[in-house]
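I'd like to ask some things about the structure below.
A protein chain is absent from this complex, but the other protein chains hold their places.
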Amino acid sequence: MWRVIKSVLAAFFGVQKESRRHEDFSRGRASHFIIAGILMGLALVLLIALVASLAAR
Amino acid sequence: MRRVWTAGLAACSGLSGSVLANGWNMPVGVTDVSREIHSLHMTIFWICVVIGVVVFGAMFYSLFRYRRSRGAKAANFHEHTTVEVIWTLIPILILVAMAIPATATLKTMYDASEADLDVMVTGQQWRWRYSYLGEDVAFTSNLATSRSQVSGESAKDENYLLEVDEPLVLPVDRKVRLLMTSDDVIHSWWVPDLAVKQDAVPGFVNENWVRINEPGIYRGQCAELCGRDHAFMPVVVRAVEPERFDEWLAERKEAAAQAELGVDREWELDELMERGEQVYGTICASCHQPDGSGSPPAFPALAGNQAMLEDPDYHIDTVVNGVSGSAMPAFRSTLNAVELAAVITYERNAWGNETGEAIQPADIAELLDEQ
Amino acid sequence: MASHLPPRPTAQHSQADAGGMAADEHHHGPRGLKRWLLTTNHKEIGSLYLIFSLSMFFIGGIFAMVVRAELFQPGLQLVQPEFFNQMTTMHGLIMVFGAVMPAFVGLANWMVPLQIGAPDMALPRLNNFSFWLLPVAFALLLSTLVMPGGAPDFGWTFYAPLSTTYAPPSTTFFIFSLHLAGISSILGAINIIATILNLRTPGMRMMDMSLFVWTWLITAFLLIAVMPVLAGVITMMLLDINFGTSFFNAAGGGDPVLFQHLFWFFGHPEVYIMILPAFGIVSVIIPTFARKRLFGYASMVYATASIAILSFLVWAHHMFVVGLPLVAELFFMYSTMLIAVPTGVKVFNWITTLFRGSLTFEPPMLFALAFVVLFTIGGFSGLMLAISPADFQYHDTYFVVAHFHYVLVPGAVFAIMAGVYYWLPKWTGHYPHTRLSQWHFWLSVIGVNLTFFPMHFAGLAGMPRRIPDYALQFADFNMITSIGAFMFGISQLLFVAVVVLCVRGGEKAPAKAWDGAEDLEWTVPSPAPLHTFETPPRFEPDRH
Partner (left out) sequence: MTGQHSGDTRKGIRRTVARTLVALAGMFVFAFALVPLYDVFCQVTGLNGKTSNQAQALVHEAADQDRVVTMQIITRGSSGLPWSLEAHTRQVRVHPGQSAEVDFTFENLGDEVSVARAVPSVSPSEASLHLRKLACFCFQNQRLAPGERFEAPLVFQLTRDLPDDIKTVTLVYTLYRQDAGPSRENGTQALGGDA
């Protein structure tokens, strides 16, 4: 699970190591990545929203 | 270099010296907010320039240094995690540095503290209506540039397309709250020197505010595509000293009262025709055409329109109340009784519409007063 | 630069692999017009898409020329404002939905099966259908020009209520044609996804695919996600116009601003739909002519995914002046700024690929390099527009027009042209005429900058977009822009000349037309026979 999260994080960040992505795509299941991606997308939304509402104070 | 260019272009366009570009950049403007926005704009611009110089510098260095024609042999590296993480983190830091002043400026712009004056700005195809809330002063502001200038039949004035018959008058050094709404489609009220641009959405109100630092005349335009004459609904703001503003407001109230008096007397047909032609020219001609031919199907012809000529009440009702779901607005609150009577009389007697009827302002006033 | 082009690879050193040796003989389908109407061959459909896109590019271009001719000088000289609005609207719609998107689909049709070693697209008959929807859709759209009341005149963003209550009667046809074009894109996207996920040659993993295939895969997912939203929005418009609902009408409890939220929820990903495949093309071309593997292949894939995800979170940056509360302004400003990060990663990767390469400047490379520079300039103005307080001044001015033309013309369009120059030898068996291509390139680059750079100044000086006539202080900028636009427009005739000449003859190209090229398409003969990879080719991993 941690690997999936790390890979999705890398996708958000836009940087990934060659060796790592080989692992991603040989081991992981697509559905896991998609679910993790959606969840972390939501987390990102909440994070930006939090920063925005703090800044708006 | 720039002079040569512009002079050359001005020469070939056959226009006078006024065509010489006087602005290449965002105006600094005359409010604290506009200054802040300008400096934010310049800061980010220079950051982009620096990044551009670095990035393009590296790129063009590579393009010249590693050409095969100069004997370059390709290296064989294709990833470097540390470098990639660094060039991801540095932009994030730069972005945070940009976001901080931007957030501060935005908060100033959203300041909701008490205003000294509230003005309601209403967009209408294709003019602006201003009402000073609580002051009983309201008027419409139309494009004042003549059609012959647009078509090229006469020379263009210095403020071509940026002049109106009645500018919005605002006091300097007072906080003015601007409430925006629209009667028909979305418009956007914009004056670059005031750094105010706000959409006017039909059925909804938006607000913005301005505190002008210097007296002067500031020009802008509608910024949101609003149909055919989108290019022809300028905004002009005349900022005056507060005392002058108070005088002006008193005069306007007086003038409105005077106009009331004119309503009760009997008006001659000629008088109404003369006044009506003016009103028609500023308000109606843009859609129904100066010769009343309209542009069907959206804008029906008025010349020879039997439905309208046979039934004066229908004609009056349409002008006063508009037609829902069409481009024909209600002029009940835009024009006063004299103007309404005059323009209806004009439409019933111009371009071969020879009804000979004079619609009396008093009758219209009665109609409006019931209201 | 031009005269120092390296010698072309000779025919012997790149004989086609066994897998690519499929012969032409067993094509027994109908001939003539019927053959093109009924074809299910990915190469023929690809060519149809590209020809269609090129014709739309010229039709949309003519509309742009009308706009620029009217704006050459202040005053109304050639057209009336209502026709001017129809021209700007049709120009936008045709360029977005008729030129850029079909061009990318055409390139995908041609090259995705070739790059993954597949014999054809996964759903060939559907492929034929999704192409032939397009001519119908755009014939319908163009026919609105001669309808009473004229063509759509509310801008390509068709904001309600200008596009509903106040729209011309032809709007219903506009909605129908957009539905057809949308269905075509969706079907194309399904086909591309099915092809990429199922028809890769044995041994090719996802992370072995070329960047062009990757970016198209992600683009196809974006299409699946947002085209239905567009379909929903225009269906709501249709209901508002013809069936008395009030989704976007304040009078009935609706909200015009809701239209903008829905439109841009589609519209912003749509912008990336038009640029991600361009990233893919450039990421394939630059390594070829740098003779060096793409730097940060994995990062490129992840950055593309990142841009795609973020594109769903930024839509309201198109609506900063519509009256959003402070928190919303901040949210969309921050999320928009974040997009600069993965985009920057891509630019850095391209430049690092050039660094210590062995560079030559054939026509595809010229266009790819111009893409990198000019797209980045468009990215800078995009960053400026993201700053919400400053956007109160930029919004709906020519600054915005300059920005999105920089990312779409020297961005998407240059990438398409780079791709065409790159793959023409594979399609026709001939190299494009070098001199003519170079003329086309330089005239296009100069024309594009002459057209769009002064727009920045006009916008900052206060010129709103979508106006047929303007105040005198904008006259100089507009005149330069118009001259540049005519120049750019005319120089595209050279492009047609290059393509036509290349189809008819020219220097023969070997299977591997560019010596630095790595992907599978270069293992089949040039021109590629009608059927390729009928037995899957061998693929050795770790080419990337």
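Letters are used for the chains, namely A, B and C, taken in the order the chains are written, and counting of residues starts over at 1 for each.
In this text, contacts are C-beta pairs under 8 Å (C-beta built on N, C-alpha and C of every residue); 3 or more make two chains touch, one makes a residue touch a chain.
Every value quoted in this text rests on a predicted model; they were computed, and no experiment measured them.
Listed by label, the shown chains that the missing chain touches in the whole complex are B, C. Looking at B:Val28, B:Met120 or B:Ile217, the residue that reaches the missing chain in the full complex is B:Met120. If you put the hidden chain back, the residue from C:Leu38, C:Ala139, C:Leu197 or C:Val496 that touches it is C:Leu197. Listed residues B:Ala298, B:Val343 or B:Ile364: the one in touch with the omitted chain is B:Ala298. By the touch definition given at the top, chain C reaches the unshown chain through residues 40, 119-124, 186, 189-190, 193-194, 197-199, 224-229, 231-233, 236, 247, 250-253, 255, 257-258, 261-262, 265, 323-328, 534. Contacts to the hidden chain, counted on chain B, fall at residues 111-115, 118, 120, 122, 133-134, 177, 179, 181, 183-184, 202-207, 296-300, 302, 305-308, 314-315, 317-330, 332-333, 367, 370-371.
Please note the rule applied: only the chains that are shown with their structure count from here on.
With centres taken as mean Cα positions, chain B sits 45 Å from chain A.
Mean C-alpha position of chain A lies 28 Å from that of chain C. Separation between the centroids of chain B and chain C, computed from CA atoms only, is 34 Å. Contact of a single residue of chain C with at least two other chains is seen at positions 296-299, 326, 330, 334, 338, 341, 345.
Multi-chain contact residues of chain B (touching two or more other chains) are listed as 78-79, 84, 88, 103, 107. Within the complex formed with chain C, the chain B residues making contact are 5-6, 9-10, 13, 15, 18-27, 36-37, 40-41, 44-45, 48, 51-52, 55-56, 58-59, 62-63, 66-69, 72-80, 83-84, 87-88, 91-92, 95, 98-99, 102-103, 105-107, 109-110, 125, 149-152, 156, 158-162, 180, 184-186, 188, 190, 192, 195-199, 201-204, 206-207, 219-232, 295, 297-298, 324-325, 327.
Listing the residues of chain C that touch chain B in their complex gives 4, 6, 73-77, 81-82, 85, 148-149, 153-155, 159, 161-162, 165-166, 168-169, 250-251, 255-257, 290-299, 321-323, 326, 329-330, 333-334, 337-338, 340-341, 344-345, 347-348, 351-361, 369, 372-373, 376-377, 380, 383-384, 387-390, 392-393, 395-397, 457, 460-462, 464-473, 475-477, 479-480.
Those residues of chain C that touch chain A in the complex are listed here as 205-207, 296-299, 301-303, 305-306, 309, 312-313, 326-328, 330-331, 334-335, 338, 341-342, 345.
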